[in-house]
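Note that this complex is displayed minus one protein chain, with the remaining chains in position.
Let's turn to chain A:
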Amino acid sequence: MKKLSARRRHPLAALVVLIFALAATGGLHAAFAPAGEAKADQSSSQSLAIEEGKRLYDVGCSSCHGTGGQGTSDGPSLVGVGSAAVDFQVGTGRMPAQQPGAQVPKKKKVYSEHEVDQLAAYVASLGSGPIKPTKSQYDPSGADIANGGQLFRSNCAQCHNFTGEGGALTHGKYAPSLSDVDPKHVYEAMQTGPQNMPSFPDKVMPEQEKRDIAAYLKTVNSKESDSPGGYKLGGIGPVVEGLFAWIFGLGVLILVAIWVAARTAKAKKS
């Protein structure tokens, strides 16, 4: 018995080794990394943001996503979803969710831009994932609109409709309308694949193609987009156009016919 316990390591030995190893790595990194003044500032403001983000997270998110972002039965794990996912979900008001259901809808956002960044910093610190894009990554100005249209029709139109008007999926799920969606959020959604949307990572759809798609959407489905063909009727396709023609077109003709026939041409009105 004594012999055995003499060979056994102390229970905390592993922890001590780990702390030494971490300290050594950190020390080496600090010694060799080119640590400029600005960089130090940034990293300290970054850790401050993570801290603030953690505080916000504990209050607003942890009840569903778990205290460490590991997920619960009410919400998925946030480890590795990245800051882009947080910026999309919280920035569009989808999170925090109002209620569980087939789909969490877009609504008025609750957190300020600054708070969203702090939350994103915290969630990004849980595991690496897609990073919130910078303006140069998603800015659609100058992108190839025609190519964007082609990409949109082959990759996105099946769910979001060919001009991004949205469409129904199964069991109450739906692909939301993309009217006037911020190009940043379009970019982040493709990057992260929110809810039931599949993701289109950079290796499958490079950054430039994402910008083309954002430019196409801005052209065909935003406040400044034109409708050269006339009244769009919601732009959701031939069914509504046919319905409009049959009900209103034919309906008006029938009403005119009734009106003509109902008025007598006789001199003596009876």
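Going forward, contacts are C-beta pairs under 8 Å (C-beta built on N, C-alpha and C of every residue); 3 or more make two chains touch, one makes a residue touch a chain; residues count from 1.
Note that contacts and distances are computed from a predicted model.
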{"item": "Name of the absent chain as recorded in UniProt (options \"Cytochrome bc1 complex Rieske iron-sulfur subunit\", \"Cellobiose ABC transporter membrane protein\", \"Chemotaxis protein CheW\" or \"Urease accessory protein UreF\")", "value": "\"Cytochrome bc1 complex Rieske iron-sulfur subunit\""}
{"item": "Absent-chain contact - pick from A:V104, A:V123 or A:L151", "value": "A:L151"}
{"item": "Touch list for chain A against the chain that is not drawn", "value": "151, 154-155, 158-159, 167, 169-170, 173, 175, 193, 195-201, 203-206, 209, 225-232, 260, 265-268"}
